[in-house]
Structures are given as structure tokens and as C-alpha cells.
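Please read through the structure below; I'll follow up with questions.
What you see is the complex with one protein chain gone and the rest in place.
Chain lettering (A, B and C) follows the sequence in which the chains are written, and residue indices restart at 1 in each chain.
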Amino acid sequence: MAGNTFGQAFRVTTWGESHGTAVGATIDGCPPGLLLTREMIQKDMERRRPGTGGAASPRKEPDRVEILSGIYENKTTGTPLTLVIYNKDAHSKSYDTLKNIFRPGHGDITYLRKYGIRDHRGGGRASARETAARVAAGAVARQLLASRDILVQAYTIALGSVEISKRDMNDISENRLFCPDNEAAERMEERIIEVRKQHDSLGGIVEILAKGCPAGLGEPVFNKLDAELAGALMSIGAVKGVEIGAGFEAARLTGSENNDPIIPKGFATNRSGGILAGISNGDDIVARVAVKPIPSIAREQQTVDLDNKPTTIKVGGRHDISAIPRIIPVCEAMVCLTLADHFLRQQAILGFADQGGGVEKIP
Amino acid sequence: MAGNTFGQAFRVTTWGESHGTAVGATIDGCPPGLLLTREMIQKDMERRRPGTGGAASPRKEPDRVEILSGIYENKTTGTPLTLVIYNKDAHSKSYDTLKNIFRPGHGDITYLRKYGIRDHRGGGRASARETAARVAAGAVARQLLASRDILVQAYTIALGSVEISKRDMNDISENRLFCPDNEAAERMEERIIEVRKQHDSLGGIVEILAKGCPAGLGEPVFNKLDAELAGALMSIGAVKGVEIGAGFEAARLTGSENNDPIIPKGFATNRSGGILAGISNGDDIVARVAVKPIPSIAREQQTVDLDNKPTTIKVGGRHDISAIPRIIPVCEAMVCLTLADHFLRQQAILGFADQGGGVEKIP
Amino acid sequence: MAGNTFGQAFRVTTWGESHGTAVGATIDGCPPGLLLTREMIQKDMERRRPGTGGAASPRKEPDRVEILSGIYENKTTGTPLTLVIYNKDAHSKSYDTLKNIFRPGHGDITYLRKYGIRDHRGGGRASARETAARVAAGAVARQLLASRDILVQAYTIALGSVEISKRDMNDISENRLFCPDNEAAERMEERIIEVRKQHDSLGGIVEILAKGCPAGLGEPVFNKLDAELAGALMSIGAVKGVEIGAGFEAARLTGSENNDPIIPKGFATNRSGGILAGISNGDDIVARVAVKPIPSIAREQQTVDLDNKPTTIKVGGRHDISAIPRIIPVCEAMVCLTLADHFLRQQAILGFADQGGGVEKIP
Partner (left out) sequence: MAGNTFGQAFRVTTWGESHGTAVGATIDGCPPGLLLTREMIQKDMERRRPGTGGAASPRKEPDRVEILSGIYENKTTGTPLTLVIYNKDAHSKSYDTLKNIFRPGHGDITYLRKYGIRDHRGGGRASARETAARVAAGAVARQLLASRDILVQAYTIALGSVEISKRDMNDISENRLFCPDNEAAERMEERIIEVRKQHDSLGGIVEILAKGCPAGLGEPVFNKLDAELAGALMSIGAVKGVEIGAGFEAARLTGSENNDPIIPKGFATNRSGGILAGISNGDDIVARVAVKPIPSIAREQQTVDLDNKPTTIKVGGRHDISAIPRIIPVCEAMVCLTLADHFLRQQAILGFADQGGGVEKIP
């Protein structure tokens, strides 16, 4: 009933707080025989680390991942993989001024209401630190998908009100915001400088693209692929909206405009975002998430203390201006975890059909 | 691994196809002692029936729900509730012309790719018929929530490009589109007439509001309340986007604009949509979904047949112009199911704390 | 959290009370393309019906199963199968004398303590009637296993203190007790007559044999195949003990006596019962269950009423002398459900390995 596990066939449990000993992830259900090294996971960790991207704060978390179980001679064994990242950069003291005050836009007030526990040091499980474990687990899912030529990539398409004008995938690696439009990325950097001066913060929109996904993934009716992607992405702390394919724009279109014509080689357009009736159709899977601005800002804001007395707060410390770009690998991780889970879930159907016994093969 | 079950503590499994014998739902985990009659469930079924609302087709499904188990003397017993709705209005013949053709925007192509099965009569589990079972199960969840004064209501805020200008809750029951703006509802009806003439269809946006929800619901980190609502709502066939509170608009705001100031009596604004760090904060819960236009239209569209030969299709039959307003009670059902599940999940924490043994009560 | 669902990949939810409208089962996760007719299921139902076997009461429940969903042209579609058996033989009146009294050995006292609900008519979910749904669902699992040449059979090896002296599988169909020793079966029938005169009842031991099960089924460490079989079999109301292979006898053996020598064609003996370290080893799977005597007897017994006042009770009505032989198909059903579930769970591993991508095939 607690909610720290994701997936059914490829099942990940994350654990750990920002100011505890470590954060980590245990993966149960990774198939045996998959090539996996610590370095493959570390590579994804690097993209998430603070200090990456212009909107990030100057902290330098090492974020070194270690594999405690489930590997033998660089291959998965089929037993649980445990990945751990020790916390080395926890400055509890910098949080002492917040000891008796709730931060607007933060989970400290709801955690207290839920658990009756007040841990003022960082955000407990609500901290962005928790996403390190997701990225580590997602890196394993990424390896599983890559062995089947399924590739997942996320990128920034809006930062605050600055939007992209094009999607040039080559640009993504050329700017610090993982933006497929270098020119827009420059304007985003300018906006960051402006907002930093105002002691404020920015949100934005991230798009996630999965290429090479076979048709047939997704389980009607509650575990549709789009439903699971929506839940996976909305479970990232800063995300307030998720859309698939045409998304909210589809609400304004007519059926004749929104339907993707079917042609012999597939679909003529991709307004469905690669998912029909909750099942992948073989086309690119496209999702977008709305990222809210970081709530911790150094501007004075109205709040209450633990005694419910009105007061004001300015949140100092080493905070990013935007969850973008650090949220990018987290979005990728959640999509990788979702696809790996559904890839394995579909094997129960395919594996059964492939073995004959009077059951026809699935085309 | 199959995906026909929703929830963990209040767990619903739906089953049945549009052209089979029946559709139904089994609820496992409904607590004992809850007042429940067939009529209470039937009431929700009526709101979903075809012929309700200007965008609906003239079919008259009786949609009579029956309770097969779990009730004794009008109270739940704690054992599984099974609700069944027999299909009486299945016109398989009207689908025979579609026997060898895939319908654009539909699940028939992906169901074939997933299961290797071609059931051309209606949409199988992808049919809107499946949602009858959700509404029946949701009606039970609604009763559970009502016993705790939690109320869930959905309403239309856009149909195609026609948007509301106000939210007057009294208007909702005064027009066929469950729209909180009677004047906008009129323009929506006009737009429906126009689009019907063009043999086309419309999407729109539905907002769902839950009032009276206590703080503390939602399970970090993957089963956050907003994550579960997003998954629940996106699992409805026609939904292509979900947002909570400020949603996609939050991407454009700065932190100082988006944070809800905390005041002694609660929150000064509700851009969070009643959820902070995935846990309800005691404020109204607000979600919105983007509904795509119905794909079955009587205009000629490009497609392929089972042999992957190009052809065209016009889908006749008794199809609605829009999933709105029939999707309204379905959205309510999914939110009721999500909240009932999390309400019960939180009892494990509260119930334990309430019993002493050195454990402090949760405020 | 409620417990009416069994399995993970082949997932069955049963519902219904002995004196309600119907009992039934919903199966989620049955693969598509499996040949299945109503008659195949009905065949298993007949073996479970009252009046079968010398220890059974003369009731004549029709136990006609109907398939409400999940079938198209005699093949499973991959969507949920719902099986329903309407109750036609419910004599609530015969239970009215028990209205205010708890029956020794029965669940009525614990159901009241758990749910706060007193439904005196039959045993609610604790009634043997519930097992009709298990047998129906098990018949589907049996078909799935049969398509892979896995066969499950149960038989009586002891009734009270009468034990078999041989296992001749041909005998099983030749006596009413499904006993592999016709001579012992005769003595069992004599014992039944004796005990019936004493208004008492009998327990016994059932052995379940699964032939043809491939090696590799079972999931370390908590979902070991023997652990799941033990849970499955102990979930049958009358079962008080479960053992695998040598079972309790293994406690008395030394390692050199108990280990099965490995030889090129397999194992020289089968004291393991076909399961090593929780994983099937390719040999016959052998389990045994201890069945307690039926608690409803027409002899006077000490008990209390709802006000906790001492009283006595004689339970009349149409009760069997022993749960054997009617429990035989129920034991088979639970083993079929367990094996089908693990067969499909193993596909996620095999299916992945079979598709290349650098991953080696599993031998």
C-alpha cells in the first residue's frame, strides 16, 4: 500500500532520503544475461548531477553508483539488482532556519499531515535527491531496451515562456539545456540570468521520444501504455501535467483532423503519439510534461510556522533556478522503466504463443 | 501483468466486451458496513447512458446494473462486490462492413498486433462500453467517499474550441453538456449541430473537482496522489492529456507566481490543485483532461485492410459526435476510485497510530 | 489488501457467497488463442458436484458454469474471462436455527470478529460453495497447461485412519473416492458408513501429482514454487497441512538418505517432490495436503451464542461426511492455477532470452 515500487515485471523499489545515509534502488525482474556494468549506469548519473546545465546550482554531488547485487561477470543473473548512491554532500545545518516553518509549494506540510513526522532537513522522500535512484534504475531499463534497439530521449521544448521553433536532434548535445533548438537555448539562458537576479525560478516543458518500440505494448484497460506513462511521469515531483501525442491540442481538433491515416508502411501522421487504445502502434512514442517552477526561492513569501502562526520565509541555500535540465534524465528514466516493464509483460503473451501447442503465433 | 485491475486497497477488476454477454466489475477491498443499494449504483449509470447530452447518439442501452455478491441487507459485507450489466443492444451486423478494414484512430489494429486476435465487432475492451463497468464500480467508491463527506464532480470546460467563461456550479445540471456556463453550453450545442452536418466529431476538456478530501492521501514516491490520478484518468480511452491544478500553465509561471501562500486557515490560492509532493493538502483537488475527438466518423478516410492494401473507410452506425458529455461520469468514477483507494491505504497508517503502544497519534 | 485474488501473471479473482445470487471467477492474464469451450470447464465442475463420492450428501447442485467474457469463436482473446455459476439450491431457512449460535470449527465467529457482520446463512465466503469458482478457473488453467502437455491429478491416499497400500493410477477412476487403491477405497467406504451412523465426520490426506512440468518454474525467494503451492493449497478451507515430496518424513532422514542422486537422465529418486531451491527440476511435482474432518456434525457440541452465553449445538442439514472426495478437483484447481501462473511468469525470462540482442538463449 505504500508507494515506493514501480512496475510489475520490471519492478523497481527506491528508498532513501536526501539527508540520510544513502539513496538506492532495488530492481526485481531484470532478466538474466543482460550485459551491465557500473559504468553504464554511472553514465546516466552524470547527466543528472547538479552543476549540469545553466539553471543548476553549483553543488557537486559525486553521485557515484555502486551495484550491491544481481551481477556476475558483467551480466545480470536474474536475481535482484541493488544500486546504491551514498550521500556525501548533505548540509543539514543550512536547513536549520526552516526548522519551524513550512515552505510554500513544498511537501513538508503534507508529509507532516500524512506521517505525523517532521524531518526538516531537506525534503525527505520529496527531495529531488530521490530521483538519483530513479535515474540509476532507469539506466538498467535503458540497457534492456537498447538490446532490442529501443531508444529513449528527452529534451527541453520550453523554459518558462521561451519556446523552441524547431526540433533539431543534433542541437540537443550542443547546449546545456538539452534543447533541440540552439537559438532558443540561448534565449533560455538569458531568461535564466534574468530570473536568477529576481531571486525567482522557472518551469518549462520537456518532451520525451521513444524510437523503435514494437507494436503491442500496453495492457488494457487500466494499465494502458499511455496511462502508465502518465502515472510514471506525473510521479516526478515537479511535474503538473502530462500529454501524449497531440495531447491538449487534440481537444480542439475534429476527428478528421486528429485521426492518423493508416498507410501500408504505417501511419501517415503521428498525432496519436504512437499509442492507440493504450497499446503501442509501432510508431514513435511521444509524451510531454509540464514542469512547475522550483518552489524554493529567495524571495519573501507568506507562510505559517508549526504553531500555525503567520510568518514569512526566504529560502536560501544552493537551489537550482529550474528543474530543467536536471529533470531530463529523470523523465527518460521513467519512460525507460515503463517501456521495459511493458516489454517484459508482453513476453508472457508472445512466449506462450511462440511455443505452439495449438496456439497460433502472433504476427 | 494483464491490466484490468485498478487500485490496491479498494481494488477493481473490470471485464467484458461490447459485443459479448455482459460487462462487469468486481471490487475487492470495499470495507464492511457501508450502506449500498442497487439504486445508488443505477443512478450513476443513468448519467452515462447514451442519449444523454446533445453530442450523443440515439441508442438506448438499458444499462441495468445488478449486484451479484458482497451485499447483505443493503450493507456491504467486506467480501467482493460483483456488479454486472448485461449487453442487450449489440448490433454485430452493423460492423460486418468493417470486417477486413482497420479504422483510423481506433484500437483494432493494435489489438491485432498485441493479441493476434481480430474481433471486428465493436472495439472489444477498447469500446466505450467498458466504461459502464467503471461507472458502476465508481458509484460504490462514491458512496464510500460520501460517508466521509468527500464529493467528486466533473464538468465540461471546453468542447472543441468553444470554452467556458465562468464556473457557475448551478449551471451544470441545467444543460445537457454538464457545463458550468449555460451560455457556453448553448454555443457548444450549436457547434455540435455544425460538426454533425460535416460528418465529423469533436473533442474537449473536462475538469474534475474533489471537495472535502482530507490532507494526507497519496503514497510517495511512485503512487503519489497526482500520479495515480493521472494514470487513472489517462486510462480512459479518449483521454490524451491530464493536468493537476495550474497544470501546463505552471510551466510558464515563475516560482513566486506559482507557489500557493500558506495562511493559518489553509492556502491563499490553489495552483497546486490540492496536492503537494504527491500528498493531498486538504484543499480542493482539481484535475483536467484533454478528450480527443471520436475517431469513428462518416467521412472518408485513408486506411488499409487486413492484407495491408490501401483502401478508404467511412464509419457509419450510431456514433456520438463527442465523448463529452458521456465521459463526465467516467472521469468522476476514476477519481472516486483513486480517492477511495488512497483513503483506505492511509488507514493502515492512521489505524496503527491511533492504537497507542508508544506510537504517537497523527495530528 | 483484501485477499480474493490469486496469481500474478495468470490472475484469478473469485467472488460470491453460498447464499447470494452467484459465485464466479474473473481471470486476467490468460493468453490469447487458447482453445476453450464452456463444456471443457463444465467437465471439471461435474467432478466437484455434491453427490459425487460416497462421503457426499445427496444435494444436487446443478453448478452450470457460464462464460460471460473473454471468448471469441471458442478461443480466448487475451481479455478477462469471467465465469459465473448461479446459485439455485440455497435453502436459507435451514440455517435459521443457527442464527444466534456459533458453530465450532467454523468461520462464523471469526468473520464476525473481522468484519462486524453476521450473515448466518451458510458460511459466506468460507463456504465450500466458494470452491466452485476455483474449480471453474482451474479448468481454464488446466487447458493452458494441457496445451504444453502438463497434467495435474489428485487422489485420496488416506481417509481418516484408512490408508492406501499402493498407488495404481488406473484404480482412481474406478472408485468414488478417487483412490489409487480399490481395496483401500472399499475400506474407506465402510468407515464412512460407520462414521455416518455416529453423526460424526472424517478427514484425510490428498496427494497431488503434476507430470510434464518443465524445469525452471518458481521465483526465488518468496515466490518459490513450493511456497506458492503451499499457500495455494492451504487456502482451501479444510486444509491444515501441506508437504512437498518427502515432506515431514524428510525431517527424520539424513542428508545421504534424503538427497536425490543426479544421473544423466534426471534424478534417480524424487524425494524433493520435483522442486529444488523453489524451482521445478523437471521431475514429477508431488504435494500432499491434510484435510480436516468437516466441522458441521449432528452430534451435540459445546458452544456460545451471540451474547457469549454457553449453549450446545447439533448441526443438521445436508452435510457431507468428509471434504474428500469433493476437495480433490479443488486441490487440482489450485495446483493448476499455481503452475499456469508460474509458467507464464517464466515466459518473461525465456521470451527475452529467445530474442537475441546479445542475450544468450536459456538451455
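One rule holds in what follows: contacts are C-beta pairs under 8 Å (C-beta built on N, C-alpha and C of every residue); 3 or more make two chains touch, one makes a residue touch a chain.
Predicted model, so just to flag it, every value in this text is computed and none were measured.
Though it is not drawn, the left-out chain touches A, B, C in the full complex.
Contact with the chain that does not appear here is found for just one residue of A:Q42, A:T77 or A:N182, A:T77. Remark: the residues of subunit B touching the chain excluded from display are 1, 8-9, 29, 31-35, 78-79, 144, 147-149, 220, 343-345, 347-355, 357-360, 362.
Mapped onto subunit C, the footprint of the missing chain covers residues 1-6, 8-9, 14, 102, 104-107, 109-116, 123, 125-126, 130, 158, 160-161, 195, 198, 200-205, 215-224, 226-235, 237, 240-264, 268, 272-273, 275-282, 290-297, 299, 301-304, 308-310, 345-346, 348-349, 353, 360-363.
Those residues of subunit A that touch the chain absent from the view are 1-5, 8-9, 11, 13-17, 20-24, 26, 28-29, 32-33, 66-72, 75, 77-82, 84, 114-117, 119, 124-125, 344, 348.
Throughout what follows, only the chains that are shown with their structure count from here on.
For the self-contact between subunit A and subunit C, the two sides draw on mostly identical residue numbers; the shared fraction is above half. Centre-to-centre, using mean CA coordinates, subunit B is 38 Å away from subunit C.
Distance between subunit A and subunit C, defined via averaged C-alpha coordinates, is recorded as 44 Å.
Each of residues 1-5, 8-9, 14, 114-116, 125, 348 in subunit B touches at least two other chains.
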